[in-house]
Structures are given as C-alpha cells and as structure tokens.
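Of the protein chains in this complex, all but one are displayed in their positions.
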Amino acid sequence: MPKRTIIPFGPQHPVLPEPIHLDIAIRDEKVVEAIPSLGFIHRGLELLVDKKDFNDMCFVAERICGICSFIHGQGYCQGIEEIMNVQVPDRAKYLRTIWAELSRIHSHILWLGLAADAAGFESLFMHSWRVREKVLDIFEETTGGRVIFGVNKVGGVKRDIENDVLKRIVGTLKDMEAEFKPLANVFIDDYSIKHRFSNVGMLSKEDAYKLGAVGPVLRGSGVSIDARKLGYAAYKELNFEPIVENSCDCYARTIVRVREVYQSVDLIKQAVDKIPDGPIDQKVTGSPNGEFFSRLEQPRGEVVYYMRGNGTKNLDRYRVRTPTFSNIAPLVKMLEGCELADVPVIILTIDPCISCTER
Amino acid sequence: MIEKQETVTIASQDELLKKVAEMSSSGYRLVLISCTKLNHFQVDYSFDKNYEFRNFRFCVPVEKPEMKSISSVFTNAFTYENEIHDLFGIEVHGLNINYGGKFYRINIKAPFSTLKKAVAVAATEEGKK
Amino acid sequence: MPINPFVKMTSTVIKHLLGPTACKMYPVEKPVFFANTRGHIAIETNKCILCTLCAKKCPTYAIQVDKPGKAWKIERTKCIMCLACVACCPKKCLTSENQYSAPVTVKVVETFNVEPPAAPKAPETCPGKE
Amino acid sequence: MAFIAFLILFPLLPAVLLLLVESPAVRKGIIIISAIAIAVISVDMAFAAPKNAAQYVDSAFHYLDNILIAGELILACTILYLCRNLPFKKYWIPLMVVLQTGMILWTELSGKLHDVKTQHVFFYDNLSLIMAVIIGVIGTLICVYAVGYMNQYHHHHHEIPDRQKLFFFTMFLFLSAMFGIVFSDNLMWLYFFWEITTLCSFIMIGYSGTEEAVNNAFRALWMNLLGGLAFAIAIVYCVTVLKIVELDDLLNSGKSAAIILPVVLIAFAGLTKSAQFPFSGWLLGAMVAPTPVSALLHSSTMVKAGVYIIIKLAPAMLITIPGTMITSGMMIALIGAVSFLACSCLAISQSNAKRVLAYSTIANLGLIVLCAGVGSYLALWAAILLLIFHAVAKALLFLTVGTIEHQIGSRDIEDMHGLISKMPRITIIMLIGITGMFLAPFGMLVSKWAALEALAVSDPFLPIAVIFGSSATLFFWGKWMGKLIAITNVKSDAEGRICHEEWFVLSTLAAMTIAICALFPLVGTYFIEPLYGRDPILNKEHIIMVAILLGLVLLVPVAFFFNWKKLRNAEPYLCGAGIKDNFSQFTGSLGTKEWKLSNYYLEKYFGEAKLFKLSVVVSTVLIIITFTIVFYGAR
Amino acid sequence: MSFITKSPWIVHYDGSSCNGCDIEVLACLTPMYDVERFGIINTGNPKHADIFLITGYVNTQNVDVIKNIYRKMPDPKVVVAIGICASTGNFFRECYNALGGVDTIIPVDVYVPGCAARPEAIIDGVVKALGILDQKKNKTYVAPVKPEGVII
Partner (left out) sequence: MKLLLAALAFVILTPVVCGLLAGFDRIITAKMQGRYGPPLLQPFFDVLKLFEKENLMVNQFYHSFYLICYLVFMVASGILFFTGQDLLLVIFAFTLADIFLVLAAYSTNSPFSFIGAERELLLMMSAEPMLLIAAVGLFMATKSFKVGSIASVADLNTILLLPGVFIGLLFILTIKLRKSPFDLSTSHHAHQEIVKGVTTEFAGPSLALVEIAHWYETAIMLGIIYLFFAGNPVIAVSVVLVAYFVEILIDNTFARFKWELTLKSSWAVTFIFGGLNLIVLFIIEKVKI
C-alpha cells in the first residue's frame, strides 16, 4: 500500500493570489487529507473601532478587501444607517446598487480569469482580465479609483454619476458583454475546461446547505438563496431571480458566475432606467446607539455585519462574517478525495478572499 | 430593510444546545456565531431559513470563559468557535476540529478580551510616529 | 466526437494574433487619467491657515502640521487617497491631482513651507522622482 | 568431458559436508573454497572449450540408467514425504508426483527405450557454456553472500528455526542440478535435474516455516509440477511415438510437424519454470524465501532454466502447425509478450522492493521468451544477451535489497527514501544495478534495442507490446532511483555493519554489470554468433556509439570537482512555510510538521487486483488455444 | 551591461494586503499593461525571481513567510513594497496583530505608494528597481540615506 505524501500548499504559491495554507496529504495524486490554516492576513481590524470613530471606520471597512471593497463599505454604512434610523435618499440607494453590481461583474470576471489560470488556461485568464479592465475604467471614471472607491459614507454616497454618464456606462457594458460572450462560451463548452471543472469538488445540495455554504457555491449546488432578495438598497424594485445550477461541482459554480455577469449587466440597465433624481446623501448627526445585523450579497456570497453602538463615536463591536469564512467548512468537504491537480481549482472555486476572512 | 430580525436571549447553555438542535431539525442553517465583549461575553448564534433571520443570545461570564461547542449539530461551527477561542479566550468544549489556539496564531492572547482602551490609545500614539 | 469543444478558444486567440494588441504601452505612451481620478494630494501653500484639521482627520496620520515651524508636511507613503483631508479643509487648499505619487527609494516626509506672504515656488523637483 | 562431470558432481560434495558440519567457521570455509573451485572451473571451461558446434558426451556407463531410476524414486519419495503437511485438500499435488514419476519409470522400465537411440547423455554448446558461467560465477557468489546474510537473517528472525545446514545443502544441490540441466542432452536426465530444481525451490520457499511460506511453497510446487507433468508427457510421447529421447535428435529430426507436440509440451514446462503468465503467481509467492534464494533460484538461474530450454527449442518452434498459418513460436511469443507487458505495468503498483524485482524478473523472462518465440537469429541473439545481463544485474539488485533490508529493517521502497545520504556506497551499487536494468547504454537496454530491431522486421504486434512494456519499465525504475537519490540530512552509520562477504559479492557484481556492458560485443562475437554460425550483428558503429555513451556516463562525474562559483545553500522551497535551516519540517496547520514524499503507484490502472487476473485469463486462453491447435494439427 | 535588467523575473507575495494591490500587481501581467514587454515573468517561485513584489504589511504570522521567501531568492535581488500597507502599514499598523511595513523585517529598495497602487505606479516602481538591481549586480549599490524631510 503506497504511503502518503505530505506537503505544504501555500501560503506563498503561484496559484494563490492570497495566502492560505493547507497541509495536504496525498496518495498518488489523490488528496486524502487537507487541513487549512488561516491567519496570514489577520489584522484584527475589527478592533480598530476603539481608535477610529464610526465615520472613519468606513475607510477601514472598504479596506477589508480590495475586490468588493465597495460592498464592504455599503454594508457598513447600511448597518450604521439602520441603527441611527437614517433615511438614505433613493438616488444614493440606486447608485449603491449600480456600483455594487459593477463590483460583482468585475469580481466575477476576475475570478473567471483566475479559475482559468488555476486550470492552466493562461490565454483565457489574460482575455478575461482584458475584458475586466473595461469595468475598471468605469470605476475610475465614476469614483476616482480602480479598486478602492471611497464613495460610501454613512448617510449616502460621496459622488454622483451624471445621468448621461450612466447612459454611457450601459453602452460600455453592452460592448463588454459582447467581448465577454465568446469567453463565457469557452467556460461553458470547452472540452478541457469541462475536464478540469466537471465532477470536481462535488458538494451535494444537502451538504452545501448544512455546512453553511454561501453565494455561488451554494447556488451551484442547487440552493436558491441570494441575499439581494432581502431587498436592501434598490434591489426591492429590481426584477431578478437568483441564479441556480444543479450539477454541484466546480463547473456549476463557474456557470453560476458566468450567468451572474449577464444578470448584473441586466440589473444595472434596470437601475439606470429607474434611477430617480435627487440628493445623494443625508446629513447624519449624533452617534449610533443600538445593534444591527446587516446582511448583503457580495460576489462571493452573503456577508453579515454585526454592529453595536453605545452612543459614543466609537462602536462597541464591529463584526464581519465574510462569505469566504462561511465557505471554509464546505471547502474542507470538497477537498476530500480530489486530485492534487484539482486542489487549486477547488480552492479557487469558493473564490477565496482571505483578507476579508481573517480581517 | 425589509427583513425582520429577532433576538432571543437564552439563559443556560443546555437550553441553547436544545434550541440549536431544534433549529437544525427545522431546516435552519447557521449563518454566524459572533461574540462581543461587554461586561460579559455576549455570544450570538444566528440562523436563517428563507431569509428569516433568528438570533439566539447567550452570555458567558468573563470570570469563567467557557462554553460548549455546537459543532456536533452544525459541523461548520468549528470555524466560528475556534475564532472565538483565539480572539476572546473563551474555552470551547467539544470542538470537532480543534486548532488549539493555532487558528489565527496571534502573539497577543485573546486580544478582544484583554486589550484595554488605554493600550489602544498608546498604540495610536505609536502609529502617529 | 464533435470538434467544437476542442477549438472554443481558437477564434478569440487567432483574432488577437492578427489584430492589434490590447496593451496600453505604458510608459512609451503616456497614460490618460480621468478628471476625477484620485491621485496625490497637492496643497496651495498660500491659502493654508495651519488649522491642523486635515492632520486630525487623516486616518493614517500621513499629514503633520507644524504650527510653530509654519510647515505642512505629508508622507506620501502613508497617504491612502481617502480624501478626508480634502473634504475637511476649511480653506479648500487641499486638492487631489489625478496623477499618482511616484515610487520612491526612501520614505520621505515632504515639507511645504506655509508662509502666506512667501512667494509660491513652483515645485520643480520632486524628491520622489530624483 | 571431465569438467561436466566435475561441475555436476563436485557441488554435491560441499552439499553433503554442509549438511554435516555445525561450526559456522568451517561452514564458511567450505563454502568459500568450493565456490572458488566451481567458479574457476566454469570460467576456465568456458574459455577452454571449443566454441563452434555442440559437443556430445556419449553414455559410456550403463549403470547411469540405474542411477537415474534410483534418483527419480528418491526424488518422488522426498516430495511425497514433504507433502505430509499438505495444506488443506490439495491431494492432487502428490497425485501429480505419482503420475509423472510413474510415467517416467514406465518409460524407463517397460523396455520402450530399447529401440530408441541413446547415444549422448550430456553435451555442451555455447549457450550451455554461457549458462554454466552464470551458474558457476553468479551462483557461487550468491552462496558466498548467503554466508553473511543467513547469520543476519537468523539474528533478525529469532522465531525461525536455524536450519542453515539444510539451507546450504540445498543451495549446492541446486547448483549441481542446474549444471545438470544445461549439460543434459538426454531428456530423461534433463527431466531428472529439472525436478530437482523444483524440489530445491520448494524447500527454500518454505524455509521459514510460516504459514504463508508453506502455502507459497506448495503453490510453487504444483505449478512447477504441472510443467514437470507436461515434460513427462513429452518424454513419453517422444519415446513411444518418435522413438527419440535426446534433445539434439528432437531438434534435428527433420523439422517435421510430428515434433510440434513434444516441443510445445516442453516449452510449456519452460513457461511454468520461468513463471510466465498464467503461472506468475508462484514466483511472487517465492519472495518470502530468504533473499539469496530469490537471487539465485528465482531470478538469475533456476527461472533461467525455463527460458534456456525455450531458447534451445526455438528452431523447432518455427515449424508451422499443420492446418494453420501460425507457428507454435508465435503463440509462445504472445505469452511472453503478455507477461512482459503485464508485469512491467504491474511492477508500477508495487512498493515492496522484492515484489518489484519479481515482477521485473517475470517481465524480462517474458521478453526473452518473446524473442525465443520469434526465433530469428537477431531475436535469439537479443534473447541470449538479455539472459546474461539480467542474471548479473538482477542478482545484484536482489542482494542489495537483502543487505539494505537488514540495515533499515524494511524492504519497502518508500523506506529507502534518501538512502544515498545514509548509505552512499551501497546505494551507488544499487543504482548501478537499476541503471543496468533500464538505461542506455547499459546491458538490458542494449538488448532491448536489439530485440526491437529484431522484432520490427517480423510484425508490428510484438514491437508494440515491447514498446509499451518498456515505457512502463521506465516509470517504476525511475521512481525507485528517485527515492534512493533524494539527498536528506539524515546520516547513519549503518553501512559499517555490513559484513565483508556481502561487500565483496556486491562490489563484484556491480563491477560485472559495468564490465559486461563494455564487453558485450565480445560476448556476441565469441559466444553467440558462433552458436548460430552466422555473421556478427553489431557493426562497428553501434559498438562505438554505445562505447561513447558509456564513456560519457563514466566521465561526467568529473564535473563534480569543478569549482562552481557563487554557491549558497538554502532549504527547499516550501511555499514559504519552511523553517530556517530545517530541511525536513515546515510550519503546518496544526503546528510543525514533517513533510513526506512517496512515489506514485497508479493503483487505479496498474493495480494487481484487476490487471493480474486479466493477464492470467488472457494467457490461459492463449495456452488453451495453443494446445488446441497443436493437438488438432498433430492429428 | 548586465542582462539582469532585461529579464527581471518577479515573485509576488501578499503579506496582509486587502487584495487591492494584489489584483493591481496581477493586472500588470495582463494584456492592458503586459509587463512581459520588459521581460518580466511572474515565476511564483522565489528561487527563480530577481524582484520580490510584496503587498500588504507584516503581521506576526507572516514574518517568517516573508523572511523565508526573501532568503530563498538568489542574489542580486530587490524588494519592492507595493501599496501603502507594504510601505508603512496603512492604518492597520494600529492593529494588535501588525508589525508595520515590510521594511521592519527585510530591506526594501523601492516603495510604491498608492492605495491601491496603480499598475502604472507599479511599473514605475519595477523600473526603478531595475536600476538598483543593476547596481547590485555591479556591486556599486549604496543604500540611500533617509533625508530629514524635504523643504519645498
């Protein structure tokens, strides 16, 4: 009986944009055990509430993660607004929705590229990221930054997007969609992609639900849960259905993300059509006192913030439960019995965002 | 926000475990376990089913920082509970995967529990330099 | 076996082989930034009143205001372009240019003499740029 | 010819002496002295003897027949006696003994032999000389090795009763029998010696007396007896139908279709002896025997008796079976091909070094059988070269495994990780053995090269099998080498504990592996080509090319002494989880961890569970087909 | 002339960054910015790399990792700290688990400011690093002294 090979995988590894570590035990190339280890990015920024006031914490929240930085800011602000009972103007809500959906497009295409790269498909990675730059240009034009936007604030948003710019954005997105389509078809149909993704990292519907999987991982296993359905920001008024795939493997998760790109483009179109005119922020006075669990759908899934204010500038507790954190348990499950070559693909399939996981 | 958030405070650990088992059997999933240090440790177990958010609160005294794991009911609880152990210094009994304090591997023991505001301010001064 | 799944990527790849490159060719071609791209913080030294508000608001302590020395200092390797300083300045003398700060080999604190009567010298040399 | 008598009879002397002496020192002396005597005589004979046509020894003594009858009876009784602790319900084993001895005795006593020409009893030609040198040199080297080994063996295994007297008796008896096989021309004698080797093998496999050993011994016994039975039938057929009892008569009897049946029957016996599929099981089971036994009986000599007889029969196997378009050689070649391909693949899935060697042995024998079956001059040339190279290199490998096993307490390849750091010299010897088995320009590869060129001429089926098989070979030898040469920081003084005899034997064999490679053109010119009376195969160019490669292999280590500038040592890359100056540990998830590296075994594709059965089925079908068409053709 | 400036290979490690700078580093490799024009390849392996791009600041857990990677790079090598986190630690240096910028544990040759650092800035930084690499190769490199603030 062959013995095990035990090797470290990460924290520094070409396939991992971020440090995570696994002790992998393999036999031939079959993974018999994979124990994850975290903490390489642990900053303890939740404790910064002691040092930064609740307004400045918005900057911190944005820097929990650089990929869906915007949504972190949005989640934080929405939570505080809820505690303080601030009525955010509708235009701000729509703008938040638009930026959030743009973030999702950017994040998903970025992920698709990384997934292609994890499977050793370099050209697909390159082309995905080429398409993604179009979205980054929109960001830079509207917020002034390519990845960290800094447009959220408690009570609304800092920058407005003019209506004609919004129209132009929709046009740009159409172009992007046209360029994305052939790439999406590669993800959907290509033989080698299917070879690498199909039947890899199986996570049954029951396991996905029980182990607390979120986002595309959950929806790829056939469970229709999407926190946007809670109706925060402008989602209440937009028409969409959670995207669900049933094959429960890496391929399903990939397809969920491909389809969500199209869905997000559609949501932005709807939002641009419906966006009302008006102010973009609401003056906020006083300090938060109370508690709230704020839930949002990030590209990687549902994120939960718990905030507790005590009437001073500094919060008592700011707690972030990010999607990746929730997906760690399913990840361990998925890694059981896979091939060594699947490890990068499976790790990527939860779209790990370690910086937010460890905060 | 259209969702309704309900928080129920529960007195004893055993009752909590019963409640958790009940949640599991009625098809809820564990969304979050979070801990907050007030005068005691406030531990919140949050569940969700069909976007319905239910939250059970349980208090752990600072003097005796111990609690029981729910990882036998919800396997994925181990991440939260290990985190709580590392950050708050609460001993969690009955973990299915116990990292034994190596989850985050921070040098400061239980920073969320011990770090006083005074220390924080000192750090701020240092940061300014 | 249908040939299609094996050649899904081919058309894209061939198209780009024959077509122009998507590369921006920086630094051969100068980049164009959007008007409100957030870049480095500039100060109009003749307007500043050394009120220290910006230094207090800056979350990373990138700005120091030396009241007695009449100097406004910024450490560019600390600034995260959050624009909190720009927003809070009562005299609106801070602006964000759309050019990013240049990489440096040593961390320096740039000091601007804030002397309202002083002639505004054109900052010809950038210490970061050598 | 005196030396034939010497070689057959002389080993019996130390055999009997060793059965009697108690003192280890005396035993050692006897073994070494007789080993030298046998080796010197066999080599001398090989050089002294004329090397053209076969030479025959007429049966000058009539009492030889009586000796034979007595011997047969003693042999049968011994086997029957040993069958007393027969495992459950295998009554057909003694039955087979009785049956075949009965047949032989009937032939002998019924007077059938009177009208059969019985002129030659013994003979020798270049092939038997080569075999004799292998037996005389390698066989005795292994005996010398066994002196040290068996002491260690009993030191490690207290539970096994010390029966070294029996052990060495059997070893020398075996040598005698082997010489008998290669020099016998009379089929009756050949059969007699053949059965003695079966008995020796049986005793040796069961040496340790454990349940597993006994079971495996009986498996080996019945499979070999099956071959013996076929042999006996062949003899009866020859005597009664063909009126022949001598090998050369059989081969020179006008190539008529009538000889196909006995030839195939004897070849069948050869297949069982050389553990070809479907009879490979016994050789694998034989690995429970002490390692010198594996080296001597089960890789370099006894199993070679099987392929030896097949090579001898090769010309007769070229006769087309009446009513079909095929020759019996083709079928035999196919069985060889199945064995080669399957065993090369099966070896991939094994981590027990002796099992790997066993599979590789069967595979190489398969290749020899394949070449013999094809029977062309070039193919036979390759077959004989393979036989020589394999005997040396495989004996070396078995013995090194034995030595290493005693030092590290395991014969698992995984446990040999980083052996070069612990026991550099022994590892280099082992590496020489392994390279000898599969890399250019060493012997086995040169022979494979010749085999491929020979096979390519005939048809594409066999080359394809050989090609796939040798690629599999590449994999399992390669990974084994990799295991050995990983450089770790673990030091050990284990090497100092190895005794002198073992050192001597191992280094001699290693030197021989290299030397034969350099000298193989001479072997070709002086032994093989005259055997078939044909032109040399290798032209100068081939030899020069191989010589250049060999030269390179030996020269390149010089680069070692070259002074490379700017050297800095750093621990291996471990994804940043490494620990400074620690070459075996990293910071793992739950604390510091040791990294471990194990080879791939590709169980899914090359695992024994499926592949072994499949090969047994395929080869059984092939054998049944062969016999069916042979019987059909004979009628 | 030294060939090292014509073929600088990089290895990237994400210290404790927020991802923002990481994806900008990756973006440098992709079609829009394509640093392979300068012969730059992302090797992913410190043993092949000449330039160590590091994003994010140092925390108690990744100290060893960063030192480890640095040690395993063959000389001459340069370290480029990308982003405010890697340069000075951002506001995260106030966190309990942070040690500060990368220069607290290994020598840093170039700081690329920005949060997140733009791809253009990263390219500028790498180009600057090339000069240093060349000097290190020719053994003419003198570490710059930190000036006491610059008056403008």
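Order of writing sets the chain letters: A, B, C, D and E. Residues in each chain are counted from 1.
By definition in this document, a contact is a pair of C-beta atoms (placed from the backbone, for glycine too) under 8 Å apart; a residue touches a chain by one contact, two chains touch by 3 or more.
From a predicted model like this one, the values you see are computed outputs, not experimental measurements.
Engineer: With touch defined as in the header, list the contact partners of the absent chain among those displayed.
Structural biologist: A, C, D, E
Engineer: Could you tell which one of D:I32, D:L166 or D:I467 touches the chain left off the display?
Structural biologist: Touches the omitted chain: D:I467.
Engineer: One chain is left out of this view; which of A:H13, A:H72, A:R295 or A:R359 touches it in the full complex?
Structural biologist: Considering the complete complex, A:H13 is the one touching the chain left out.
Engineer: With respect to the chain omitted from the figure, which of A:K3, A:R130 or A:R295 is a touching residue?
Structural biologist: Among A:K3, A:R130 or A:R295, only A:R130 touches the chain that is not shown.
Engineer: Contacts of subunit A with the missing chain: which residues?
Structural biologist: Against the missing chain, subunit A presents residues 5, 7-8, 13-15, 29, 116-124, 126-127, 130, 190, 192-193, 195-196, 339-344.
Engineer: Residue-wise, where is subunit C in contact with the chain that is not depicted?
Structural biologist: Residues of subunit C in contact with the hidden chain: 6-10, 13-14, 16-17, 21-23, 25.
Engineer: Hey, which subunit D residues sit against the chain that's not shown?
Structural biologist: 418, 439-441, 445, 449, 452-453, 456, 459-461, 463-464, 467-468, 470-472, 474-475, 478-479, 481-483, 485-488, 541-542, 545-546, 548-549, 552-553, 556-557, 559-560, 562, 564-575, 583, 595, 597, 599-600, 604-605
What we mean here is this: only the chains that are shown with their structure count from here on.
Engineer: I want to compare two interfaces, B-D and D-E. Which one has more contacting C-beta pairs?
Structural biologist: Here the pair linked by more C-beta pairs in contact is D-E.
Engineer: Rounded to the nearest whole Å, what is the centre-to-centre distance of subunit A and subunit B, using the mean of the C-alpha atoms as each centre?
Structural biologist: Between these chains, centre-to-centre, one finds 24 Å.
Engineer: Could you grab the centroid distance between subunit B and subunit C? Build each centroid from C-alpha atoms only and quote it in angstrom.
Structural biologist: From the centre of subunit B to the centre of subunit C is 41 Å.
Engineer: Which subunit D residues touch at least two other chains?
Structural biologist: Touching at least two other chains: 574, 576-578, 587, 589-590.
Engineer: Mind pulling the residue numbers of subunit E that touch at least two other chains?
Structural biologist: Expected reply: 13, 31-32, 45-46, 61, 65, 69, 90-91, 94, 96-97, 115, 118.
Engineer: Using the touch definition from the top, list the residues of subunit E that touch subunit B in their complex.
Structural biologist: 60-61, 91, 93-94, 96-97
Engineer: Touching residues of subunit A toward subunit E in the complex: what are they?
Structural biologist: 11-15, 17-19, 39-45, 47-48, 51-52, 59-60, 63-67, 69, 110, 113, 125-127, 129-130, 133, 136, 145-148, 353, 355
Engineer: Which stretch or stretches of subunit B touch subunit E in the complex?
Structural biologist: Listed in rising order, the residues of subunit B that touch subunit E are 104-108, 111, 115, 123-124, 126-127.
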